[in-house]
Every structure is written in structure tokens, then in C-alpha cells.
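A single protein chain has been removed from this complex, and every other one stays in its place.
Up next, chain A:
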Amino acid sequence: MIAPLRSALRPAAGLLRSACIAPRASPSYSAFRYLSTRFTTDHEWVKFDPATNEGTVGVTDYAQKALGDVVFVELPQSGTEIAQGDSIGAVESVKAASDIYAPVSGIVTSVNEALGENPGLLNKSPQADGWLCKIKLSDPAEFETLLDSEAYKAHCSGA
């Protein structure tokens, strides 16, 4: 249902986005927002805003500890269309390179430029300031298939 709409909008995504976001910035609307966070078995999180259909993506604290000191983060370009499971970038520590795979399908609307200057943010604040990118979901139902925090905790303890 949403897929044809997405492709129709794609050429003008940037323009439409700014047009759409403006009314939603009103305080009365945002008061009703409920942002829920879900996780993947590969230690990423997505914080989804149903009002904007936008998800913020990052890696979990568990992942940043496993990686060690992050020295380089490669992010997708804004506007890139991605499918769930696509490789969209990488996080590099001294010991390893780790691919970032899209946890959901959609269009990348923004990336965390601060990580370019300060990749260590990913270690210091993996679930807030160290976010990776924002994705406008093409199929919000995908979000519901990800793990809730209890299931993710269970996954980590059993991994």
C-alpha cells in the first residue's frame, strides 16, 4: 500500500519531507507521540515515531562494548533508498570492521554528521548522541517484527 506511494514521492522526497514535517512540529500533536524502541538480533536499535513514520537507528550498548574504541563510522548518504538487510555502512574499531545493515526498509532522511568528527560518540552514547541515521520507513509493519526490549535482553543473555 505504501510502496507505490513511496516511489511516486521519491524524486521530490526532500521537498515533501520539509512540507510534511512543519505541521507535525506543533506541540499539541507531539504531546500524543509515543516513540517506541525495538532491537535486532544483531544489536541495532530503532526508535520509531509513528507520527512521522521515521525511525532513528543506532547500535546498542552491548554492541559498542563488543566493538571497543570506535575510530571510524561510514554512513549512507541522505536520500538513499534501502531495503531491510542492506549493508548501509560500517563501524570500525581498531580490532574489526562491522557492517551496519538496514534494520528496516525506507529512505535515509538524515545521518549523524557528528560521528564524522567524533566517532567516539558511538562508545560514549550509543543509544542517544551516537545514533547513526534516520530512516523514513516504507513499511512500518517491519518495525513491529523487531525485538522488544525484553526479547532483546533475552537474546543478549542467551547469545
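Basically, contacts are C-beta pairs under 8 Å (C-beta built on N, C-alpha and C of every residue); 3 or more make two chains touch, one makes a residue touch a chain; residues count from 1.
By our rule, contacts and distances are computed from a predicted model.
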Among "ATP synthase subunit d, mitochondrial", "Aminomethyltransferase", "small monomeric GTPase" or "Protein odr-4 homolog", UniProt-listed name of the chain not shown: "Aminomethyltransferase"
Residue of A:Thr80, A:Ser93 or A:Asn112 touching the missing chain in the full complex: A:Ser93
Sites on chain A contacted by the missing partner chain, in the whole complex: 40-44, 59, 62-63, 66-69, 71-72, 74, 85, 87, 90-103, 156, 159
